[in-house]
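Excerpt of the complex: some chains, original placement.
The chains carry the letters A, B and C, assigned in the order they are written, with residues numbered from 1 in each.
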Amino acid sequence: MKPTPKSRRKAAPLLAFGAHPDDIEFGCGGVVACETRAGRVAHFVVCSRGEAATHGTAAQRVAEAKQSAALLGATVEFVELDGDALLEAKVAHTIKLASILRRVRPGIVLAPSLVADQHPDHARLGQLVRDAARLARYGGLKELRSLPPHAIDQLFFYAVTPEGEPPDITPVLIDISATEIVAAWTAAMDAHASQARSRNYAALQLARARLWGLRAGVGHAMALYPNDPLVLDSLAQAGRGARRF
Amino acid sequence: MKPTPKSRRKAAPLLAFGAHPDDIEFGCGGVVACETRAGRVAHFVVCSRGEAATHGTAAQRVAEAKQSAALLGATVEFVELDGDALLEAKVAHTIKLASILRRVRPGIVLAPSLVADQHPDHARLGQLVRDAARLARYGGLKELRSLPPHAIDQLFFYAVTPEGEPPDITPVLIDISATEIVAAWTAAMDAHASQARSRNYAALQLARARLWGLRAGVGHAMALYPNDPLVLDSLAQAGRGARRF
Amino acid sequence: MKPTPKSRRKAAPLLAFGAHPDDIEFGCGGVVACETRAGRVAHFVVCSRGEAATHGTAAQRVAEAKQSAALLGATVEFVELDGDALLEAKVAHTIKLASILRRVRPGIVLAPSLVADQHPDHARLGQLVRDAARLARYGGLKELRSLPPHAIDQLFFYAVTPEGEPPDITPVLIDISATEIVAAWTAAMDAHASQARSRNYAALQLARARLWGLRAGVGHAMALYPNDPLVLDSLAQAGRGARRF
């Protein structure tokens, strides 16, 4: 039996972008764990080696990111843009990211939110990814001609910290309550050992997921913010609402 | 084989509330047609007989509403609150609507948006329905004791006209492009013949659905606004994004 | 030495309003514990006996509220408006609450947020309190003439759950990290034993306070939303910003 177009779309890989080696894990690691458990291929693109951080060398952080991605069932690559804490919104970067999109050909893309939070690189990368998702589909761009155009299914934003949660987009909540999911996610966050020295980021993220979970009537949940309205064939797809309390 | 809880939930009826005999049809008729085609039971609760309209008697409008509901595959009942154009946000009304919720026991509820539009009754009824959805689940309310508590799965708002579209809720777009759906919906709108005399409401709604459809990359679509974030088990449920152009 | 006007103002009591016996504790209990520890008098006004809840009788809930208030160092009184889950925005209620304001003569008033959350009574009571704070200062209102007018210093809103957090008001974060404060607050929440049967409300609130705390660089914090901009004599009063991560 040949795969139908629909089932092929579901099988399209998930592609997540992070500005620093731990952003994806902290911001949406539980969702990635969920998706890889369900059989979806996941790939991470990390856009610096975290070399501006107070703790941890670039080499340490790259190693941590590789270990962490593996714990989530994902592969990872590093792309050099301007360097940690030095990211600028250049079209040359957009082109570079668009060519990755054409190579990986994902269904779903995850990127940091466009809302400025504690690190300037986050929102700037989100903007670059959003632009890249557009350029990837234009047939006439000579800078991208070596690979065929590609249109993704949906771009979701994640927020590395609560400050980055977009106030004007209604999130979708992904139920990540299964014990093995929370465990895999926690392990992936803990793999970034160099960053745990000064602050308890993992505790922040678990409290956040617990809070979303309690609101959704489940154990833990993570919020993703769609760049565009969801298009559904029927309300049967729409799950249920989060107002449990 | 016994139905699982999940499949039972999907089978739960859809319950739509309208302030006037034609509000449901104009605001979300295409979605209802979609759902009843897919086998879901749909029931309408109309909260006035439209007696304040410039055209059409109450009797005519009730007859039109019955015919229209039938064309959409739905049943309809009328409930008296304060009368057309006279609706007030009284708790006694909330109790009345909550008891209907306990009787019908729907999964999905559709109600007019909370954003004020051209008719004061619309947003006011939306508020009453939202409150009723809460009261329906409280076990201790003696006014509702004759029926067991009921928790709905999700409340979606529809906008009777574009003015009522909530600017701060990301909609979900339901693809209503199938020829028979658009035809059933158009027929249902046309059934309200008394209202077609002065204004072309149906043309407005079809232009709106065409515009949403073009944005979603399909023929026609309608927007619904969830009261609470959607809770999904996986991104595979999330459909695709609307950014087609 | 006679007290200066300023120190007298600081000594003015805190008055907190709740729609149900546990709202104040869940929504701002940690702040109340903070203030009473620092010597401020605190008084609660609870506007129903929680008789519509799925669990707990009115008598039980009143007893729990009394015990809980005592654990926070506050006194409590009950006022009958329309009954649990039946609250309407009547001016007669505003007058009743305004006369309490004139009697207690607080500096700071705490009320549930105006943003609708899971219970219709919450936002409605917030509205009544805001109106009452205005009426309390009008000299000519004959309904209130038995007590002299009173102007409060500031009205802060609290959110019983995250859904009620106003997106358009910048909160102030109160550091409630001291061990004895968190303990007193937890005990006060636990005193509402009848409500703990079906849901872990206290866990929700502690996760929320932990999350605000992590954002503020402290152990636990609670957010209050001022009704009006703060007026300060100097930036030395402005504390520090919350961007710790």
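Rule of thumb we're sticking to: a contact is a pair of C-beta atoms (placed from the backbone, for glycine too) under 8 Å apart; a residue touches a chain by one contact, two chains touch by 3 or more.
Quick caveat: nothing in here was measured; it's all calculated off a predicted structure.
A.B. asks: With 3 copies placed here, how many are in the full complex?
C.D. replies: Per the structure file, the complete homomer consists of 6 copies.
What we mean here is this: only the chains that are shown with their structure count from here on.
A.B. asks: Report, in whole Å, the distance between the mean C-alpha point of chain A and the mean C-alpha point of chain B.
C.D. replies: 35
A.B. asks: Round to the nearest whole Å and give the separation of the Cα centres of chain A and chain C.
C.D. replies: Distance between chain centres: 38 Å.
A.B. asks: Quick check: what residues of chain A touch more than one other chain, meaning two or more?
C.D. replies: As it turns out, chain A has residues touching two or more other chains at 243.
A.B. asks: Contact residues on chain C for chain A in the complex?
C.D. replies: The touching residues are 118, 161-163, 167, 199-201, 203-204, 207-208, 210-211, 214-215, 243-245.
A.B. asks: Can you check the complex and tell me which residues of chain B touch chain C?
C.D. replies: Counting only chain B, the residues touching chain C are 89-91, 94, 130-131, 134-135, 137-143, 149, 168.
A.B. asks: Spell out the residues on chain B that touch chain A in their complex, using ranges where they run on.
C.D. replies: 9-10, 14, 31, 34-35, 38, 40, 108, 152-156, 168-175, 216-218, 221, 223-224, 226-243
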